[in-house]
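Here's the structure, in structure tokens; my notes come after.
Every protein chain of the complex appears in place save one, which is left out.
The letters A and B name the chains in turn, as written, and every chain counts its residues from 1.
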Amino acid sequence: MQIIYSERILVLLAVLIAAGGLFASTLGAEYRLLGTVQSPVFFPRIILGLIMGLSVIVMVQDLMAQDIPPAVEKWGTLVVFVIASLVFANAITRLGFMVSAVPFSALALWIFNIRSPLIIAAYAVAVPGSIVVLFNHILKLPLPTSPFTYFF
Amino acid sequence: MISAIPDALALLLTTEALLTLVLGTVLGIILGAMPGIGSTVAVAMVLPFTLSMGQAPAILLLLAVYAGSVYGGSISAILINTPGTPQSAATCFDGYPMAQRGEAGQAMGWATVASVVGGLVSAVVLLIAAPQLAALALNFGPIETFALVLLGLTCIVSVSTGSLVKGLLAGAIGIFLASVGGDPVTGQPRFTFGNWQLISGFNLLAVVIGIFALSEVFVRASKKADEISELAQFRGIVIPRWRDWTGRKKNLAKSVLIGNVIGVLPGTGAATAAFISYAEGKRSSPNRDAFGTGEPDGIVSSEAANNAVTGGALVPTMALGIPGDAITAVMLATLTLHGITPGFRLMEDNPTLIAAIFAGFFIINLLLLPLGMGLARVAAPILRMREGFMMTGVVLLCGVGIYFVRGNPFDLLVMGFAGVFGFILRRQGVPMAPLVIGMVLGPTLELTLRQGLILTRGDMTSFATDHPIAGVLFVITALALAFPIVRGTLARRRLSKTT
Partner (left out) sequence: MNYVSVTTGVISLILSAGAAVAEFPERPINLIAPFNAGGGTDLLLRGLAPHFAEAIGGDVFVSNMAGGSGTVAASALQGQRADGYQLGYFSITVSTIQPQIRDVPYGVDSWTPICSVAASPTLLFTSADLPYMSAEDVVAAVKANPGALVYGSSGAGAMTHLTTVAAFAGLDIIDDMVHLPFQGSGPAVQALTAGTIQFFGDTEILMQRGDFRPLMVFNNERLETYPDVPTAAEAGIEAPLNELYLWGGLFAPAGVEPEVVAKLESACEEAVSSDGFNEFAANSGTVINYRGASEFDAFFRAQYEANSVLIEAAGLN
């Protein structure tokens, strides 16, 4: 029974359910049909069917092979880093590039075992700063600015 | 055309023109190497400067930036597994494994030489045969393009390392992701669930950079060891010696040819050429078994083909006035701004200018070698930094790059979640390259299939019977799929006979 709960089977099950759900969503939707033109979901349905079929085959193969993915050495760090990246990506256009890049850089360097405060501070200010100078002032392709000032 | 070459050279061999070429190429390489910036943004960036220049320098600047950025895209593909442009995605497959072995310099050497050869040959072909090639482009309607894209998809089989079924699954997921958003035929939104952000779909580069670059950074963050990056040994580009090319020249020639021909066909582009060329290399190269593990032939297949496309794409642009891709569309617009009407009369009316463009393209490709080596030498110390500096910088640049793709905040989120998605799938042994191939080719596959069905009123069999070119391509596709199976069976049979 343990195999059933393995990570691989769960991921494939998620793919299968997602594809099935999306396929089901096309059955209820109504689209305007113009003459000889196929329905907008004509092509995606074929692909979703393919995804469902293939994920079942992969699941069977994985059940028989019973190999497990490599262990993650640092779960906590990984989760923090992933969340930080998502927050950074989301913040660029809201808080401006500089304001979101400085704390993200500092955190990322810490996670990658760089612990000298001086180096972290220097990098976290200098690298995003030079990106801003390069794009905003030399290349004249302005990055998003913060709501506080239009300089960065 | 050829008679106009002396006048064209007089136009080119001035200090101003040559300086324009050098600066444009350098800028192109740098911008192409930044993930996400890519050719289109690079070309658009120099566009305002061209408004105040003469006709020839303006076009040459755009061409230099274009060719430079396509080459630059291979640098980030090799060094950080992030294709700077979609057309260098196939360069990752072997370039990055080589870099991980500490042979980044060699990998870039192969890429540089292959790019230069691909570009030079295509420039010569252009000069001689542009009008004839343009006629070929006109024979490619939606149905022929559909057949060609189908052939491109067989590349999924070639790059599915480990499990073929998992590769096919990844390819199908890629095609599906590309179909989210507006239907290319009716314009109606699909799978958007009322979210207007999704109407324009998932941006290709945001997904590619998420699943290649970001998920790689996630993998590093989840490991204990604080390694000095593998790029530590990188001292600059190592040009392969002549004897290293033994047994590889045929592959190079074939890749250049594929790039030239596909480049001429509108609406397919450099990424398709690189994928088809890679698949062909994997099928026919003497070193095919090493493909995907850091084999120079893999890099050569991809880079020679995508650089040959840069030249090929100019054929329909100049001879027919039909842009082959977004970049050549910008060039046509620039011609218009300088008072030249692009179109079917362009080559007859302006032979000197066109010859200068093709000759300039030749010079740009000659410049790639010294400029690429020089820039790599300058950049080498940066790449020898500790892993943490490098990885943090990669995330910052990915954010900047994706913002510039089309200025959409939603794309940045897509990049983030694609990183998580890529990380999870990679742990299950699902190869990521087929997903990218599916996403690149999916939209064209769907559009041309449905255009074909409209034209034939739903009769798919006439795709092959009424369209000989498409019919031949279908046969090649079938052979490409059957070949590995037949070869495998034969090998097994031979093995069982001997034992």
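Of note:
Throughout what follows, contacts are C-beta pairs under 8 Å (C-beta built on N, C-alpha and C of every residue); 3 or more make two chains touch, one makes a residue touch a chain.
This is a predicted model, so every value here is computed, not measured.
Within the full complex, the residue among B:Val116, B:Ala130, B:Ala147 or B:Leu320 touching the omitted chain is B:Leu320. Among B:Gly152, B:Pro189 or B:Gly311, only B:Pro189 touches the chain that is left out of the view.
Considering the full assembly, B:Pro142 is the residue among B:Pro57, B:Pro142 or B:Gly210 that touches the omitted chain. Contact with the undisplayed chain is limited, among B:Gln100, B:Ser200 or B:Ser284, to B:Ser200. Of B:Val219, B:Ile239 or B:Ile454, it is B:Ile454 that touches the chain left out of the display. Note that of B:Leu13, B:Ala253 or B:Leu337, the residue touching the chain absent from this view is B:Leu337.
Mapped onto subunit B, the footprint of the missing chain covers residues 40-41, 43-45, 47-48, 51, 137-142, 181-187, 189, 194, 196-197, 199-201, 203, 266-267, 316, 320-323, 326-327, 329-330, 333, 336-339, 341-344, 406-410, 443, 447, 451, 454-455.
Residue-level contact of subunit A with the missing chain is found at 32, 34-37, 140, 142, 147-150.
FYI, only the chains that are shown with their structure count from here on.
Put simply, the C-alpha centre of subunit A and that of subunit B have 23 angstrom between them. By the touch criterion stated above, subunit A contacts subunit B in their complex at residues 7-8, 11-12, 15, 19, 22, 25-26, 31-32, 34, 36-38, 40-44, 47-48, 50-51, 54-55, 57-58, 61-62, 67, 69-70, 72-75, 77-78, 81-82, 85-86, 88-90, 92-94, 97, 101, 104-105, 108-109, 111-114, 123, 127-128, 131, 135, 139, 141, 143-144. Considering their complex, residues 41, 45, 163, 165-166, 168-169, 172-173, 175-176, 179, 183, 185-186, 188, 190-191, 193, 214, 217-218, 220-224, 226, 386-389, 391-393, 395-397, 399-400, 402-404, 409, 412-413, 415-417, 419-420, 423-425, 427-429, 442, 446, 449-450, 453-454, 457-458 of subunit B touch subunit A.
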